[in-house]
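Showing subunit A:
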Amino acid sequence: MTALLIRDLRLAMRAGGGFGLGLAFYLILAVLVPLGVGPEGDTLALIAPGILWVGALLSCLLSLDRLFALDYEDGSLDLLATAPIPLEGVVTMKALAHWITTGLPLTLVAPVLGVLLNLPAAGFGWLVASLLLGTPALSVIGTFGAALTLGLRRGGLLLSLLVLPLYVPTLVFGAQAVVRGAAGLGTATPLLLLAGITAGAAALLPFASAAAIRINLR
Partner candidate 1 sequence: MASIWRYANPRKFMETSGWLLPGVSILAALCIATGVIWGFFFTGEDYRQGSTVKIVFLHVPAALMAINAWLMMLVASLIWLIRRHHVSALAAKAAAPVGVTMTLIALITGAVWGQPMWGTWWAWDPRLTSFLILFLFYLGYIALWQAIEDPDTAADLTSVLCLVGSVFALLSRYAVNFWNQGLHQGASLSVVDEGAPMDIAYRLPLYFAMAGFALLFIALLLAGTRTEIRARRMQALLTRERMG
Partner candidate 2 sequence: MMPELGPYAAEVGLAYAATGALLAGLIAYVLIRARRVRRALDELESRRGK
């Protein structure tokens, strides 16, 4: 399992693996929004939590269609499916690798972008906390979407249509935690619910993803 994780990480880091693309996209989004909305600090401070969270969702989405594509094309997914380790574990490792190469870097750069978007000082801690709790769910849910659209030639667009509605609860609780934190209100409820979604998704969705992969490999 660990070997699989390291292999996936190495693949993602290699040129063409898409590592860094998501980050660059996130940065561009944080630059474009003030250009579109206007430079008023108050307005930006108001929308910063939402923009940063929506940006995280979209950046996560970018690398999803490559999650299984390489392994599917060269047949190594068939090997993994018949390997002694359960496919559910393989899927979880894939999601973990996706999170380490996408969710984690996004969480780390988010405060910098928060400065650009004039996020209130009280919000920074909650931004990092909520992204840290929420982005694993994005990777796990995204893995499920990638597993569903595995065999499709133009799956990328469909993937976003399928995955984005599933991101709604994570987005709501994540962004609300930041909004409340920035306003100095209690954030325990949204953070707990966010953690609950992440835990639930990580525990249950790998089974659905593995089932979808088995169906696609049939």
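FYI, contacts are C-beta pairs under 8 Å (C-beta built on N, C-alpha and C of every residue); 3 or more make two chains touch, one makes a residue touch a chain; residues count from 1.
Selection criteria: all candidates are chains of the complex that A comes from, given by their letters.
Quick caveat, the model's predicted, so the values are computed rather than measured.
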In-complex contact partner of subunit A, selected from candidates 1 or 2: 1
Residues of subunit A that touch candidate 1 when the two form their complex: 144, 148-149, 151-152, 155, 158, 161-162, 164-166, 168-169, 172-173, 176, 179-180, 189-190, 193, 197, 205, 208, 211-212, 215-216, 218
